[in-house]
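The structure's right below; bear with me while I get my questions together.
A protein chain is absent from this complex, but the other protein chains hold their places.
Let's turn to chain A:
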């Protein structure tokens, strides 16, 4: 009878669920009393129905509990308390807190710097309003199955596109390369870079004119200059209509001043735009289709498809050239910077790879830092299980504890954010220097703030979520009884995280080592000549040209130089490229030789090594038709003994008198290019070797005085061949430096995390260590016990990182013809290094724990 007297349980539960807790007890009592009465009166079935109706009718405002039971309490005071407690915890565990905050701050700073760098790369050329419609015309030359794509085109192509495809192209402009000129205005002399451009250029690239207008380039005697150049030439004076003498040869009038091109544009450093139609521009007279000497930019009409237009113009030069197959294509301005490598006539990547590479590194470093942060926060929070127990007993509800832990970790991540912003601001000048950038923190950008604040909150929430939700779920009775033990399952994810960290760090270390090794390998490669004390001076003025012999004799007499010669190009870089003919040459073979004009003293001055034959002699007039080839050129010509063979160049015959060792004049990573030297050529450079017996600054000073004496009008501008040569390494060095930086930071962050974790483990096992010591364990055995686990983790990380880095770096090295082969020693060194680092990091804690007096340890509590 009694068991049957309960009302429908479902509805009773429903009632208990919705009823206001203040009312639930006595209303339920009323309901039950009524129910029992009804059973007696009219039976269970009717009573049930009545009960259900009552419950449903009770479901009305006034009875239903409010959604938020505590809505009347003011949470501000509670938050204040959370922050106070959080702060006390921070201060109490200074070591952990600083490891945690600094680790995350460094990770954030690295990620932020990389993000700024990536953004700068991606937004390259976005200064140009028409970026999406602009394109550069690229030429693909195919010969013997090898396609070579570059941006240097033949001059007739400009008019061919302008006149033949007017419906596709809004405007077309030819342009020279970025050349150096010597400018003179009154007493001011300075070198500046500029380009010869057609008049459409200014409107295509929407120059921002500060004075004057675009039309200035229509006039062959007026030019446009950048505002910084105007400032350095004319100071505060108005630059407009002032005349500038260029290279001491001709004058141009300033027709307008434009805002300098920003650093992240293709035309960075172009300080002046010279009128294409001026007679000093030799490019405007080039009509041969085989002669590639300038650049060509086009602006597409609205709604013209770039690929379609590219297909259309593809075959324009093909019919004009019979020696090799040549096609052109449009390379969009938006890809110009990032996709600068070509394969089989198609853009195949280039700089974009670095954007990806560093992007991935940035994400990984940030990941490492976040992992640390979570790991340490979690490890620490387990220590606070008792606090949670007490809080719950006193009356905290679960939500409050969740809020407490979350607000605490958000506070930490916000602190890290502040530190990381300071770090980024302080390190940007250095970062800009090694990355060759002009990046600034976009303090005013709302997007920037939105992103970093979102990120900070996100990190804080993720890192705080484990302690917040895990610990708050515990029953206070259990925790306070001491039954709270972190199980094995809680340790495993942390171990996985440590392995991930070390895998990433190790991959970065190995990558960096290989990059540096490769650079070193190329550095040690013999240049084929002696660069020490070698300087070059450009012969820009007619005065200098006239007096060069006098200068030479005077310098030699004074003993400041060992020898001096003239050449058409600097020994650090040969740029001319031409075809030559020889006896028995395969008519189908198209090969370009670097042609260099030299005076007979050249070989002596640069110190090249002759393998065969003799050097030029100033005493033999017949040497004007003599030629010296390098080893590679001799190999290509295929003569057993090249001496005495006759070579035709520019329609003139030359006799081979000598063969030199290959000189590195191009990339030190590529195999040497065939080159030859003749005396019958136009000379543009003075090459001289400073005397070893005179200190370099003194020697330079004396050389300058002599130059000034004989050419007072021009400033003395020289460059060290060594410095020019070093530039060949700059790209690789930049990557090397950046990845070294990131690798070091990644390792640092990983070690911080490991240090924190090790100390946590040691602390957790304090009692165990104490008992072990009492039972006779030695310091060494305890150290071993504590370190073993971490060493194992490092081994696993090595096992993963070595194959990954091998595959990646092997791929990277393929692009260099002159390269190292990766050996196992390298991996061994890296693995050993990281193992040592792990041991040192862990041992610090392990030994500390092992040394501690067991009496103290066992007494705790």
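Throughout what follows, a contact is a pair of C-beta atoms (placed from the backbone, for glycine too) under 8 Å apart; a residue touches a chain by one contact, two chains touch by 3 or more; residues count from 1.
By definition in this document, contacts and distances are computed from a predicted model.
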| item | value |
| --- | --- |
| Undisplayed chain, where the name is taken from the UniProt record, one of "Helix-turn-helix transcriptional regulator", "Protein translocase subunit SecD", "Peptidoglycan glycosyltransferase MrdB" or "ABC transporter ATP-binding protein" | "Helix-turn-helix transcriptional regulator" |
| Given A:36, A:433, A:646 or A:779, the one touching the chain that is not displayed | A:36 |
| Options A:54, A:168, A:260 or A:327, residue touching the unrepresented chain | A:54 |
| Footprint left on chain A by the chain that the document does not show | 23, 25-34, 36-37, 53-54, 56-63 |
